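With one protein chain held back, the other chains of the complex are shown just where they sit.
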Amino acid sequence: MTLRTAIVSIAALYLLISHQHVQAEVKTGINELDPLFEAFYEGRGDRRTEALDALAALRPPATPIDTQPDARELLQGILDGDLMFHKPSSTIVWAIKDGREFIMTSLDRTTNLGRDSSRKVKRLKLNNSIRAYLRQLIAALGLYSDNPTERLVAIEALIDKPESIEQKTLDELLLNEQDDAVMIALQSLSTRKQLGSADPLERLAAVTVLRTDLSSESRAAIVRIESRDDDENVRKAAQAIRLYHEKQVNLFGWAETLFFGLSLGSVLVLAAIGLAISFGVMGVINMAHGELIMLGAYCSWAMQQLMPQSIAAALLLSIPVAFLLTGLVGIIIERSVIRFLYGRPLETLLATFGISLILQQMVRTFVSPQNVPVANPEFMSGVLQINGVFSLTLNRLYILAFCLIVFAALVALLKYSRFGLEVRAVSQNRSMARAMGVRSARIDSLTFGLGAGIAGIAGVALSQLTNVGPNLGQAYIVDSFMVVVFGGVGNLWGTLISGMTLGIANKLMEPWAGAILAKILVLVFLIMFIQKRPRGLFPQRGRAVEG
Amino acid sequence: MLLINRFKLSALAAACLGITSLSLYAQDETIKVGVLHSLSGTMAISETTLKDTMLMLIDQQNANGGLLGKQLEAVVVDPASDWPLFAEKARELIEQESVVATFGAWTSVSRKSVLPVFEELNSVLFYPVQYEGEESSKNVFYTGAAPNQQAIPAVEYLTNVIGVERWVLAGTDYVYPRTTNKILEAYLQANGVSSEDIMINYTPFGHADWQSIVSEIKKFGSEGKKTAVVSTINGDANVPFYKELGNQGVSAEDIPVIAFSVGEEELSGFDTEPLVGHLAAWNYFMSVDAETNDVFIDNWLDYIGDDERVTNDPMEAHYIGFNMWVKAVEKAGTTDPAFVQDAIIGVSVPNLTGGYSTMMPNHHITKPVLIGEIQDDGQFEVVWETPGLVAGDAWSDFLDSSKDIISDWRAPLSCGNYNVSTSVCSGQNL
Partner (left out) sequence: MRTGKSRLSSLLFISAVVTLLVSVTTFNQLPADHDLHVGNFMVSLLGKYLTYAILAVAVDLVWGYLGILSLGHAAFFALGGYAMGMYLMRQIGDRGVYGNPDLPDFMVFLNWTELPWYWSGFDSFAFTALAILLIPGLLAFVFGWFAFRSRVNGVYLSIITQALTYALMLAFFRNEMGFGGNNGLTDFKDILGFDLRSDQVRLGLFIASGVALIIVYLLCDSLLRSRLGKVAIAIRDAEDRTRFLGYRVERVKLTLFTLSAMIAGLAGALYVPQVGIINPGEFSPLNSIEVVVWVAIGGRGTLYGAVIGAMGVNYAKTWFTGAYPEAWLFALGLLFVLVTLALPKGIAGLHLFKSRNKPTGKMEPKT
C-alpha cells in the first residue's frame, strides 16, 4: 500500500468514525486532542486560550506504549509554527518546509504523511496575545521541570505578575528547591508577593528588599507605596529608597550613554582601522575600503548559507574566511592597480574609487541588489543585565571586545613580528629598507592585504548590527576617513582614541541635539579641528611624514 | 551555486535587454510602455523587483493577444536613484521613445521630480508606492496607499484591538514620515491622546546606530501605559532598528512596532527572528488566501525562476494599475493619454486580495487595509482587516492646510486641488 493510499484510507476511516460521534473538522490522529485543536483553529479569543489551557493541562499517560506527545512539545510546536494544518485532509501535522512543499509527519510522529504544496498547508494563526499566552503556559509547565534552567525561565516569566502564582504553590516550590540560582529567583518572587501583605512589618521588609532592585516594576511599586501605604514607617522607607533609586537611575543613565558611545566608537574603530594601515602606514588612499568591509559582511552571509544549521560556527568561521578573502582581494588590487600609483595619492584615490564602483556593481549583479539576511547567533542575542535600569546588549559587548582584540593583535603584529618590523621600515624609509634586504614590493602587497583583511573582519562584525547589502560600504567610508585623520595618520593608537572619542561625543549630543544634528556637529567640529591641527590628535613626527 | 545561477540569470537578462532594444527598431507596430524604476544606486534594492513585475505583466498581456491588436513593448530605463535623472529619463521616455504610459518611481522625491514632466507633456504615470498624499495630478494615478489607507486604520487597530495608549511615532526625516506623523498626531489628539503620550522622533536615511533611541523608547514604554511604535522608518535603517529592539529585549508583546515601509521584500533581507510579532499595515500580503493571489504568485515565481522570491504590496499596485490601464485603453479604444485619463476613472479590476479595486475621480484607488503580524518565515499573518474597501483620500482631513481641499478630475470640476471653502482651484491648471 503506497503512502498516499494509506493517508486516503486513514482519512476515510476518520470520516467514518467522526461521522458517528463528533463532527470534528480538525483531526490530529489522537481523538482526545481533536476538539482542542479544532477550538484553537476555528475559534476566536477566549475559546482559543481555553483550548490552550486544556492542552497545557494534558499529562502524558504513564504507559510507555502510548505515544501521545508531551503538552509542552505541542505548545512549543504551535508557538514555533512547526505544527500546521493540512487543508485537504483537515489534519494537524508536523510540517517542515522543502521548497514550495511541506514534508508532513503525524502528530505522534509515528507516521510519515508525505508532502504537499505549501498552498495546502496552513499555519495555525497566532497573534501577539496568543503568543504571549503560549509563552506563559510553556513557562508555567517548566516550573516543575527537572532541568533547573527551565525552572529559572519559568520563575522569571512570573516575576512581573506575582499575583498569578498562588502562595501555596510558591511555598511548596521554596521547600523543594535544591538549585541555588533558582532558589534566589524564587525568593525574590516571594518578596514581590509580600508587598501585598496585610502586615506592615512584612511590607517594610519587602520594601527594604526592593532597594537594590532598580527594575521599572520595583520603582513603580516604591512610588506607589510612598504615596499610598497606610503605615508611615513604610512610606518613609519607601521615600528614602525612591531618592536612592533616582540617583542610581541617573548614574546608570550616564553609564548607559558611555556604553553606547563606546559601542558606536568600536564600530568606527573597526571600520577605520584597516584604513589606518593602508592610509596611515602606506599613504594609500583606499576609497574601496568601504566595499572591502561590504565583502567581509557578505562572507558572513555566505558562510551562514553554507552552514544553515550552525549559525554560531558559521559566524566564527567567517572571521578567518573574510580576512583571507578580502585580504586576497586587497592584494589583487594592490598588484594590479595601486603599485603603479605609489607617490601619487590623489590618483590612487580615483583609481580605488573606480574599484569601489566595480565591486558594488559586482555584488548587485552576481548576488543580488537586495539586502541579504544575516542571522544573529544565540550567544550574541540578549542582554547582560547589570541591574534593573542598566543592561549591556551582548552583541554590542562582543563587538566592543572584538574590536579591542583586533586592535591589540594588530598592534602586536606591527610591533613584535618580523613582518611588522619590515612594514615599519618600509614606511619610514623605503630605500634604506630595500638596501637592508627588505623586499619592499612584497611588503607593500602584504600590508595592503592586511588592511583589506581587517576591513573584511570589520564587515563580519557589522553584519551583526546592520544591513548587509551593496551599499553597506558607502555608509562608512567618510566616517572612516574622519576617524583616521582625526586620530593622526600613521598612528594606530590615535585611531583607537579618535574612534572612541567620536563615538562618545556623538552619543552625548544625541539626546539633546537629535541623531542628525549630532552627526553634523561632530563633522563640523572635525573640519575645524583638522584645519587647526592638520596632523590630527597624535601627529606622527619625523621626516617620513613631511610634505 | 547561487552565485552561478544569479550570473546566468543576469546574463540572460542582459541578453533580453539587448534583444528588446534591438526589437525597438525592428518592429514599429507596438504600443510602448515606459518602466521608470532605478536599477542601480540605493533604490535599486526595492525598485528592481517592480521593473521585473512590469516586464512579467507586459509579457502576459502579449501572450493573451496584446492590446488593441498590437503587441506591447516595455521600454526600460535606469534613473539610477538620482532624482534629477528621473525627470530627464521621464522626458526621454515620453519625447524620444513615445511611450503612451509609464509605470514607475518609488520615493516621493522621484515622483515630485517627474511630475512637472508628465504634466507638461500630458502623459500618464502609474505610481505604485504608499505615499504621503497632499497631491492629485491629472497625469498621475496613485495605486499605492494614501495615508488614510494605511496609517489611520493601523492606529485604529492598535487603539481598539490592542488597547495602545502611548505612541512613539518614529520615522526617517523626509516628507512621507513627516506628513504621516503629522496626520497621525492630529488624529490621535482628536481622539483624546494627550501630547505627552506622543513621542516623535526623526532619524537620517540609513541610520545605523539605534542604541539611544531604542533605549528612550524602552523608557517611554515602561511607564505603565500600553505603548506602540508607529514606524515610518525607511528601508535600510530598519534592520539595525529591529535588531537593536531585539537585543535590548523589547519584544512585540511589550511594545509592538507597526511599520508602513516593511514588506515581504524588505523582510527577505532581514533575519526575521527578532521581528516576529511586530506588525505592518498594507493593502496586500503575499500570504493572503485568494485565488487571484495564488495565480499571481505562481506566475511570478515561474517568471523570475527562483522559488525563494516573494511578492509585495507595490507589486500588487502595479498589477492593479496595469490592468486598469489596459481596461481603460480598451474602453477608450486608443492609447492616447488624454483619452485614457478620462476613461480610467471608474474602472474596476480584480485586486490580489480577492476583491475589486476601482479608480476614483481623485486618481486614487479603493483598497482593503490589512494588518499583518510578521512570522518567522518572513511572511505576514493577517490579524485584522477593514470591513470594506477604503477609498484613497488625496487631501487629508486631519491637516489644517488641506482639510478643505478636494480632488475630482471628472468634468465639470476637473480639478485636483479644489478648495471647497474658497471655491478656488489651485495648483496644476495655472
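Each chain gets a letter, A and B, in the order it is written, and its residues are counted from 1.
As a working rule, a residue touches a chain if its C-beta (ideal position, glycine included) is under 8 Å from a C-beta of that chain, and two chains touch if they have at least 3 such contacts.
Being a predicted model, the structure only gives us computed values, none of them experimental.
Colleague: Of B:61, B:108 or B:362, which one is in contact with the hidden chain?
Modeller: Selected residue, touching the omitted chain: B:108.
Colleague: List every residue of subunit B that touches the chain not included in the displayed model.
Modeller: 10, 13-14, 17-18, 21, 39-40, 76-80, 82-85, 87-89, 91-92, 95-96, 108-109, 112-113, 115-117, 120, 134-135, 173-175, 178-179, 202, 204-205, 400-402, 417, 419, 424, 426-427, 430
Colleague: Residues on subunit A that touch the omitted chain in the whole complex?
Modeller: Listed in rising order, the touching residues are 279, 283, 285, 287, 337, 340-341, 343-351, 353-358, 360-362, 364-365, 474, 478, 481-482, 485, 516-517, 519-520, 523-524, 526-528, 530-534, 544, 546-547.
Note that in this section only the chains that are shown with their structure count from here on.
Colleague: Suppose each chain is reduced to the average of its Cα coordinates; what separation in Å results between subunit A and subunit B?
Modeller: 30
Colleague: Looking at the complex, which residues from subunit A come into contact with subunit B?
Modeller: So the residues of subunit A touching subunit B come out as 80-81, 97, 99-100, 119, 122-123, 125-129, 131-132, 135, 216, 220, 256-257, 260, 263-264, 267, 305, 361, 364-376, 381-383, 391, 393-396, 464-471, 475, 506-507, 510-511, 514-516, 519.
Colleague: Going by the contact rule set out above, which residues of subunit B touch subunit A in the complex?
Modeller: Listed in rising order, the residues are 2-3, 6-7, 10, 39-40, 42, 44-45, 48-49, 162, 173, 202-204, 206-209, 211-213, 215-216, 222-224, 236, 239-240, 243-244, 246-249, 252-253, 256, 265-266, 268-274, 276-277, 289, 294, 301, 307, 373, 375-377, 381, 383.
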